[in-house]
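Handing you this structure, nothing more for now.
Note that one protein chain is taken out, while the other chains of the complex remain in position.
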């Protein structure tokens, strides 16, 4: 009886994020499997695909001013969102292949950056910022 | 009594993912705020930073064979993990600035790709794959 | 009489390279001028455009094996050539804007690399190579 209740509770526990990283990883794994594309998904190739998608995102901003990039039209924002999704998908696919936990890796990196760039030392100076 | 149990159950339900995307976004926001770096974080600039990090990931694989990329040493894997974390952090920072939900964007993109590349049509053919 | 001979001699002197870097730079300058696009060609923006083109080149190879990349079909080679031309054009445009002599910069860099990677020290070892 408890067992049958738990899944329901779990779903509530995850709250707004119906989809989570593992669920997307699983979908991508099935996607590649169904197409027999896993053979192309070496980490080397996936790093290339990720870089290509990151540049497609870059392309959306290349001729915009910084101010324009802060005020995207609905169409521009939609296009940007799709490119960001592509970057994210390849990042998750690579994380799955290498068995890397992105969330904890990101969390660790923030802690490292806090040590590397002490707020009191680097605050407010673009000059200092660009030197890093 | 139930009430006091629920938080504990919830925490178990979420399992290993103590940190979630929103929590990382918040940390990054605080990080930029404390250093007065928000002024540099236009979407245009963030797209550049993201592309730079994606290429640092690419660099880790540039002289490896595909097979070697499937068999990274502990040190290589650690370096790759850190670069992936950097890509992820800028992706989340940009998502926060543009108020984009990465998880649902990724989920939508998978659905689009399933229509675009029907399994029965593209299965197993590298030729077909490379033509897309 | 001498005057009328000189241009002919000059042309022979340059040999197969009828077009040279300065000629391409000039054409690009005219191209931007005629379209009033110079306003978009800040070095920052040009570095983005160059990176975008470099990734379009990358895209041509992302799912090919190294061996396949050594044996491109006529169509693949043509596509690669066009992407390389795009990279080259933005590189020359940026060099023009910053008044940089690419040929001497490249020559200097080779000399620096010869000091940095002494042949007898790094020869033949992929392990050594990947460590750089």
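Just a few scattered comments:
Read from first to last, the chains carry the letters A, B and C; within each, the first residue is number 1.
Please note the rule applied: a residue touches a chain if its C-beta (ideal position, glycine included) is under 8 Å from a C-beta of that chain, and two chains touch if they have at least 3 such contacts.
Quantities reported herein were computed from a predicted structural model and do not represent experimental measurements.
One chain is not depicted; across the entire complex it touches A, B, C.
Touching residues on chain A toward the chain that is not drawn are 48, 51, 63-66, 126, 129-130. Residue-level contact of chain C with the missing chain is found at 6, 9-10, 12-14, 17, 19-22, 24, 27-28, 31, 34-37, 39-40, 42-45, 47-48, 50-51, 54-55, 57-58, 60-61, 64-70, 72, 77, 80-82, 84-89, 91-92, 94-95, 98, 100-110, 113-114, 117, 119, 122-124, 126, 129.
Interface residues of chain B with the unshown chain, by the touch rule above, are 40, 45, 48-49, 51-52, 54-56, 58-59, 61-63.
We take it that only the chains that are shown with their structure count from here on.
Chain contacts here are complete: no pair of chains fails to touch. Per-chain Cα centroids separate chain A from chain B by 2 Å. Centre-to-centre spacing of chain A and chain C amounts to 32 Å, using the average Cα coordinate of each chain.
Residues of chain B in contact with at least two other chains: 48, 51, 64-66, 126, 129.
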